[in-house]
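As you look at this complex, bear in mind that one protein chain is not there, while each of the others sits in place.
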Amino acid sequence: MIEARHITKKFKRVLAVDDLGFDLKIGGSLALWGSNGAGKTTLIRCLLGVFPCKGTVRINGIDVRRKGKQARAQIGYVPQELAFHDDAKLGSAMRFFANLRGVELAQAARSLHVVGLNGHESKRVRDLSGGMKQRLALAIALIADPPIIVLDEPTSNLDSSGRGEVVDTLLRLREQGKTLIFASHRPDEVITLADRVLVMEQGRLVQQTTPEALWPSRSSVRSVRLFIEQGDEHQAAEILREGGFAVNHGNSGLTVAIEQHRKAEPMNHLAARGITVRDFELLRDVHDDDEPEIRVRKEQISEVLR
Amino acid sequence: MRTLTIAITLAFSIAVPHALGAPASEIQRLIDEATPGSVVEPTPGVYEGAIRITKPVILDGNGAVTIDAGGEGSVIEVTAPDVTIRGFILVGSGKSVSNESAGIKANNGPVIIEDNRITDVYFGIDLKQSPGSIIRNNTIVGKDLELGRRGDGIRLWWSHECVIEQNTVRDSRDMVFWYSEGLRISNNTVIDSRYGLHFMYSHNTTVRENHLTGNSVGIYLMYSNSIRLVQNQIDNNRGTSGYGIGLKDCDDIDVESNLLAANRVGIYIDNSPSSADSTGLIRSNKIAFNDVGMLATPNTHDNTIYNNGFIENEEQVSVHGGGQLFLNDFANNEKGNFWSDYNGFDRDQDGLGEFAYEPRSLFRTMLAREPNLRLFVHSPAQQAIELTARAFPELDPDPMLSDPKPLALPPRFDLPSLEAGAGGFHMALVAFGLVLFSALVMLRLTLERNNTPVTGNKRND
Partner (left out) sequence: MSTMNLNGVSRPENQSKNRVTHLSFVRSIMLIARREFRDALSSKWFLLYTIAFTTLAIGVSFLSLAGSGEHGFAGFGKTAAGLLNLIMLVVPLMALTAGAGTIAGERERGTLLYLLAQPLSRTELLLGKYVGLAIALICSLCIGFGLSAGLLAWRAGGVGAGSFLMLVVFASVLALSMLSLGVLISVQSRRAGVATGISLFVWLGLVFLSDLGLMAGTVLFKLRVQEVFALAIINPLQAFKMNVIINLNASLDVLGPVGMYASQEFGESLPWLLTGVIVLWCLLPLAVAIMIFRKRGGI
């Protein structure tokens, strides 16, 4: 059971997380959905007790702020990108974390086997590919077999096959009863892994819902990015949400989840309220997306130019 | 328990004949019965008690007679002239300050005291009004007391024309000469005592080839004139004052060809010479590795200091309380001194540097003005000040002395060399220990302990 109440984290003058709270039962899986800068990463760090922040977080009844060490013992953490001593060899890194978690080395070996990194023990961390690093991070998180796994955009630096494997592993873990909290901006991951979604925007919890509610028809979900006059963005997001759309308000416009054959709907909805959409781009279907998003935008631009 | 007691008693009764021996009165009886001028040779062995010699006899222990006063009074007291005491082992005088007990006490010399071994005594040999005496080849070891409570190893009081040679004194207070003139003091060794040789109002003496090491002060002359100190080896005297040689109010002193090394202060000159028409000579000495090579009070004048080697003293010359030494000559007509920190050169190959040695130290000058600053010696800040002074010559202070003819090479010293210092072995142990320690720590902490299951200290939550 994870209970978060009134979590507030301020960096100098910026409110990174603003009075956010939620509950998550054992075995549950929670996605943090939001664009970059929405506060997902900060929230995760608050949950881990890495940042001191206002409010309370209880992990299985343990107050993270007062007994951070005990609380973190319950959690395996996978960062966006593994940052560990580059000089260290994979084997000695595993040994270190096994020691740190107070488990036998055999368990480290088993954990490496789980992520398919067995046999690479003598490689140095710096020589690992992005995908291998991420799998190492997962292996480390799994060493002590903790009941809760917290992941901060675990697939953002991976290609599609790497992503698929990580998602696969997480899915299995979920089936085994692990509690998952993960940040993501990929609808497919959220749909596959989460049973609840916290939609975050500028540090606030704007919506607590289910993936099904956000993307009613998961097979045909697409995202469209709308570019609106700067001043109107906020209002546009409100209007769209009132209209039942899943909206993500980030630095580069609004991203709206839509169904396959209704791409124009959000624009029409806005136009009806008197808000002009300057430009839009269609983000490809995430399921078979093995290209970086940059490519998508280039295509879009060439289309517009033509 | 009883068996043990018996065993101890037995052990004692077996060892006793040698350890406790005969009463000293046996020797006393021999002396009393001897005719004046005859030789008395007691049977070898250990005697208990003290002896009093009241007639001129030659007492010869042949190195095999021990007299133990048992910690009461003096071991041998001599009240007659022309007594010889030779080849005895004398132990256990009293130690009360008021009695001034001694190994041998004489007050009506001359006496000859030679080849004795005198240990565990308050004073060693104490001569009063015994001119013409000879003290030769004795070994004297004082009581294990703190420095101030010990007695003197050898003391002369109003005893002129004595010869003191080849004696070894350790763990005593001073070898001291009061009001005694025309002495010959040579080849003595004084170790681990207070003042190696101490002169009080004692004039016209030559002190030659003595070895003074590990004392508080090597040789201290006070109010004593016309003394020659020649070829003495004076090292590691590092007591509170720690002078190799100290000269206080002494006229016409000649300090020649001595080795002064690793003392706190090589030579200390306090108001010497003090009379108007007298001089001081300090020449051909090797003054090396002392904290301060030469320390002088500011009023010091009329000394001629030449042909010495001032080698690697931490501070070559210092003026006590600040000031300059321009009233002294740091060269005679031909040559000055060798200074290991001289940075001139000898272009014309005449053995002399081309410009004067004039040590300037901004920090030393500051010290002279504000003695409290001495707290900051041995610190990088001191170096910083000296560097600054070198970089900005206008800050350079006046020199405290000037040697117009500095020697390009150290003079050849006709000195015996010291044996290698002890402690090399311990130092090697330290070296080995330190390296081994770090090696072990490194190994212990870096070796991967494979298959170490981390056990214990598991906590349940």
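Quick notes on this structure:
So that you can tell them apart, the chains are marked A and B in the order they are listed, and the count of residues begins at 1 in each.
The working rule: contacts are C-beta pairs under 8 Å (C-beta built on N, C-alpha and C of every residue); 3 or more make two chains touch, one makes a residue touch a chain.
Given the structure is predicted, the values throughout are model-derived calculations rather than measurements.
The chain omitted from view is touched by exactly one of A:5, A:110, A:241 or A:263, namely A:110. Which of A:32, A:57 or A:82 touches the hidden chain is settled by the complete complex: it is A:82. Where subunit B meets the omitted chain, the residues involved are 235-236, 238, 240, 259, 261-262, 264, 288-291, 311-314, 340, 366-367, 369-381, 383-385, 417-435, 437-438, 441-442, 445-446, 454, 457-461. Seen from subunit A, the chain kept out of the figure touches residues 45, 48, 50-52, 60, 68-70, 72-75, 77, 79, 82-85, 87, 96-97, 99-103, 110-111, 113-116, 131, 135, 142, 144-147, 161-162, 165, 168-169, 172-173, 176-178.
The definition used in the following text is that only the chains that are shown with their structure count from here on.
Inter-chain centre distance (subunit A to subunit B, centres taken as mean C-alpha positions): 83 Å.
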